[in-house]
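Remarks on the structure that follows.
The complex appears here minus one protein chain, its other protein chains still in place.
Note that the chains take the letters A, B and C in the order they are written out, and that residue 1 is the start of every chain.
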């Protein structure tokens, strides 16, 4: 199948922030069966991120406050180059800037790399103290940043949206109008707190974080569906996918490909291979020939 | 312990919309161990609500689209009268209006009942087609409705807030400033879609609904915590509580009492008795004498 | 929270009479007589139906065409996808050895399933009274004959068996014999009459109640009965005589889709 013009062996993609800090991780994930990989969100300067614990489990998934740990765009892009060095695999370079100028500088840097796509993380809920309200919640910011990036970027651009936006369909439309080539949705749901009652303390060092995993799947499905009905650009669906049925549902809702994050924790890196097998089993049982046959075919009641 | 001046045997409360359609249900829930009960949200006219399926399970909880089924305020208040008839129990009458006039009329009706508290459902995510954006997402609406209701109501008034509000602390402050005596938080998270991949259809007849259950607990804890730090009025916490530890966590975050909804499905009506026992076991093990010792004692990192 | 919803095709449809059809689904529910499923027709709605029978391969329900949902179901052909969840609710007890079953109208499917289950378990003496308006409305006559030691019929118009109601026949039988338990399934007025008779003779009984059900899992409150708050979808639909004594609305009132009280 294809995604934004690139041939991919499977629609299953590594979500940003999971393992994807080094070329070794990224290559490994492709070898283990993913169709594409997304890097951690890279910023202009290196970032240590928050102190641990950065991940707290709860009944419905994970709450994380990694805080955008990354080696910075220069070292990050070295990893992307090494990833592509004599290795076949499609990469999505995720970047995070504090304003549209930073996004533009990041996009320019990515232009010179072998990275296949550029993903704009407009929606990290973990760095609000530092960067204020996520851009993905502010219509004008979406338009401003996507427009500015599209003016300089030579890569197809994905805008990553936040489930916290009150009107995500509007955000999707604005991103499309500003020239985005695709959407990634959804980022983690902000904000969750996991409490350790014995210690009377939040588990996360940063007190709260973004919610991911099975618990956000119904939200992701609804938002992807709404966006799918409004925009023509492809959607990289993400949020709570942990098995083949989840991935099928997400594609039926309207995703053209599906990214997996938290389930790597739950099921290990095999999740890509197993999920793909589960999807294919479903498809052959129910008479679907191609992954693309699934996209958007949900019939609403 | 006390909640808004009423003595209650336990902080565990039946959340609005669960069973609470008739005096029989409400009395039963008290007999089965709840400290207070909330009625379904009553509107001026009777409402059939949405067609079934109105409830879809998923890994993290429930998605419901009941659509505010209720017998209307007149018949509903007859149930409240029967509930209080020779029966000791504290009731919260939940009401839902299409605008502030309707809320005022509902509040006036409740004035003449034996109901103990009035809860304003400002945040039902299931009737947006009909009523547009939930009031709890619109700062001016919170102020307008709470102010208008407080001007006529002779009952303590709880404003029920939505986790979809971008800035719930603001909403909490506005409700307090407008005179609310307490807050109920949170309502279900809007919107979730559960998909039946075999049928290629959303499970819910209404396609989507509000998300509740364990999956929303981290969100509820964070929002309750944020509100607790900003307002002085008590908070009736709700969202994903299904055992004693959950309830303890919610009180530590800042809730003065805790309402249980979806867990009635998971654990049956015994959930009130069992959760109370679990809370007491925790409290005696860790040296808390009174439920009120728990309120807000979380220490942030 | 686990999913228990199954989406599957209608495997077979049998017409019992112009307004009554039996639908087969090839799945396993491990249901017992008296339990029900919630059936979804996509784009239409979801409604409760008693399980008529279950064997190693299939589950059956019998449906009367009475309104929009059942109309739509009657339009569907074999192969159409529907969704079922369940089984839900409390089944008839199976411990009794001398048993009388009293059925009225089209509420007899659960009694047929019950007769089969009692037989399979081993029973000393099983009597069935099958009542309907007239011969054409009688269901499963030969099945009951086969499964029961005595199988009696009552029709309002006397077109078959005793002229009168199944409760009349029940009364006659109780003059002659006694039972460990009486199982009753039919329209509520008929069940009320049967219950009065059973009480008169001091015989334990179980009734199969119906109330408006929306969630089927004890959360929405639609099916809750007054004044004891019995949650019929979870604690029924089969209710024993001791519990029924507390359900004062039995035979008197029920609630509509909004929760308002209506007289029966």
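Methods note: contacts are C-beta pairs under 8 Å (C-beta built on N, C-alpha and C of every residue); 3 or more make two chains touch, one makes a residue touch a chain.
The shown structure was predicted, so the numbers you read here are calculated from the model rather than taken from an experiment.
Colleague: Identify the residue among A:20, A:33 or A:163 that touches the chain left out of the display.
Modeller: Candidates A:20, A:33 or A:163; residue touching the omitted chain: A:20.
Colleague: Residue by residue, what part of subunit A touches the chain that was omitted?
Modeller: Contacting residues on subunit A, toward the hidden partner: 18-29, 31, 40, 46-49, 51-62, 66, 69-72, 75-76, 79, 196, 198-199, 201, 203, 205, 213-214, 262, 264-266, 268-269.
In this text, only the chains that are shown with their structure count from here on.
Colleague: By C-alpha centroid distance to the whole-protein centroid, which chain wins?
Modeller: Per-chain C-alpha centroids compared to the overall one single out B.
Colleague: Among all other chains, pick the one whose mean CA position is farthest from the mean CA position of subunit C.
Modeller: Farthest from subunit C by mean C-alpha position: A.
Colleague: On a C-alpha centroid basis, what's the spacing between subunit A and subunit B, in Å?
Modeller: 33
Colleague: For subunit A and subunit C, let me know how many angstrom lie between their CA-based centres, rounded off.
Modeller: From the centre of subunit A to the centre of subunit C is 52 Å.
Colleague: Listing for subunit B: what residues touch at least two other chains?
Modeller: 58-61, 198, 201, 205, 213-214
Colleague: At least two other chains touched by the same residue of subunit C: list those residues.
Modeller: 42-43, in rising order.
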